[in-house]
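Shown here: the complex without one of its protein chains, the others still in place.
Let's turn to chain A:
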């Protein structure tokens, strides 16, 4: 029978730096948890605001469509014509590659963000941009995009330029961080700004990286000719939408 060893009374001493570190860690953890609850609450209000904005834009679009139809009907009934306002927005698609380019054309394409074949970009319509597009006409096709095409481009092919990096638009935080100070907080705000060419179109468009589209399913007709001459380059007005739908 072995003797039971007497128990030594030793108080468990925890090293001082471990005590300090655990105190610091609990404080940090609490701060993180607090920030999380705050962030979740803020997110809830933000999401409600996004929904509200999106609904407002939806109504606005429906109203715009209705007013167009009404105007057309009214004009017809009066025996006259209703000419809708010229589009303020152009969608330019580059249809020629990089080889053997005139340096001025090369530079203008770069200014329009069209650095690559099948790149597409939104351009505001004014004297300056019209002149630029005229310079590069044989190398691009352009027209007036419909609302659906604009929306699909931004949702499916929308990337942001942040710190010179191409960041996909996967959540509204990205948009909020860059364009929040300009009043664009969600992707629907961004779409609305582009569609209506609003006051902050410049910031919104600069925020967007050029859309990198695929080649059109079904092909081009003849890139060597202008659209008017049964080809592809130049202004094709509303028919740009059919082309871009095949390229999205």
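Quick note on the criterion: contacts are C-beta pairs under 8 Å (C-beta built on N, C-alpha and C of every residue); 3 or more make two chains touch, one makes a residue touch a chain; residues count from 1.
Here is the rule we go by: contacts and distances are computed from a predicted model.
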## Note on the structure
The chain not rendered here carries, per UniProt and among "Septin-type G domain-containing protein", "Large ribosomal subunit protein uL4", "Aspartate aminotransferase" or "Translation initiation factor eIF2B subunit epsilon", the name "Large ribosomal subunit protein uL4"
#### Entry: Touch criterion as defined above, residue of A:168, A:183 or A:219 at the omitted chain
A:168
## Note on the structure
The one residue from A:107, A:152 or A:196 touching the chain left out of view is A:152
### Message
Just checking the interface: what residues of chain A touch the absent partner chain?
### Response
17, 20, 24, 28, 47-48, 50-51, 54-55, 58, 152, 155-156, 162, 167-172, 174, 186-188
